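As you look at this complex, bear in mind that one protein chain is not there, while each of the others sits in place.
For chain A:
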Amino acid sequence: MTDPLWMVGIKAFLVVFGLLTAFAYMTLIERRLLARFQVRWGPNRVGPMGLLQPLADAIKSILKEDIVPTKADKVVFVLAPVIAITFALVGFGLIPFGPKGAFFGFDPWVINLDVGILYLFAVSEMAVYGIFLAGWASNSKYSLLGSLRSSAALISYELALGMSLLAPVMLVGSLNLQDIVEWQDKHVWLILPMFPAFVLFTIASMAEAARTPFDLPEAEQELVGGYSTEYASIKWALFQMAEYVHLITASALIPTIYLGGWKMPGFIPDIPYLWMFLKIALFLFFFIWIRATWFRLRYDQLMRFGWGRLFPAALVWFLVVAFYVALNGGKA
């Protein structure tokens, strides 16, 4: 039984709204946490504990002068951030937050696709277009270098990402996220049998969201702003949004596939929403922690790591799981 279309629309709106709010507060939380790691206070002036800071940032970025460089390709220049944010937002709707009917009698997900993981891949792969077109249309050398870096890195990490996801998918025998959650509830969290895939997927997700140590596209030390160097005002903010939404989606996808989704094992009650939010928060914290601690890899090292280590490791693990599943007659 699926929800009526009007309900899907409402839920889609809620997800977009929720993601954008989450982005706004993610920036604040990240800044506050980074500050804690770095023996300082962080933004704490606007509102109590700086809680209104995202609002102030939003007002600022909307009111700033919106500059389009004279020699830029104007249509593509405006289109690029829109592409980036659109494809960042459409992936999240698949994540289940509870059992059927947990959302006021409706399903706590926007849509349930049997090819869920495939769909997620497709839209996250599209993100590269936003970045690449931005760099291309800006007609600036910094932007071009930044966008080339990102595109190359994204494509090489996409492979490892896919390979590391195929292994659990083979074991479960479904691309549907709900089925994966159910399977984990019946058997065991996939992190235990699939630990290598979990590690590989987490690393590849960091690269996907362009976080330290893979934040080359916006390596401000050498490339100023990377692909978004020429962007200002709300268009720049859209790129930021896209990046954080990617991060949030990754933080939701990892627990869904490897950590039992919205369910908890054994005697712990399965509370819809709560466990999922906690798991997402855990991974977001982990990503911020990494950012405060690590150095940035160099472009060629990143590529070598992606193609030379991550991809072969994912491939080997994929083959191991494939043999296991084949020997068990196609069943886990």
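Going forward, a contact is a pair of C-beta atoms (placed from the backbone, for glycine too) under 8 Å apart; a residue touches a chain by one contact, two chains touch by 3 or more; residues count from 1.
As a convention for this text, contacts and distances are computed from a predicted model.
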| said: I want to check something: the complex is missing a chain, and I'd like its UniProt protein name from "Glutamyl-tRNA(Gln) amidotransferase subunit A", "Modular FeS cluster scaffolding protein NifU", "Peptide ABC transporter permease" or "NADH-quinone oxidoreductase subunit D". | reply: "NADH-quinone oxidoreductase subunit D"
| field | Identified contact with the non-displayed chain, of A:Arg45, A:Lys60 or A:Lys141 | value | A:Lys141
| message | Among A:Lys60, A:Lys74 or A:Arg298, which one touches the chain that has been omitted from the display? | response | A:Arg298
| task | Over the whole complex, note the residues of chain A touching the chain we left out. | result | 34, 37-40, 141-142, 145, 149, 212-213, 215-216, 219-222, 224, 291-301
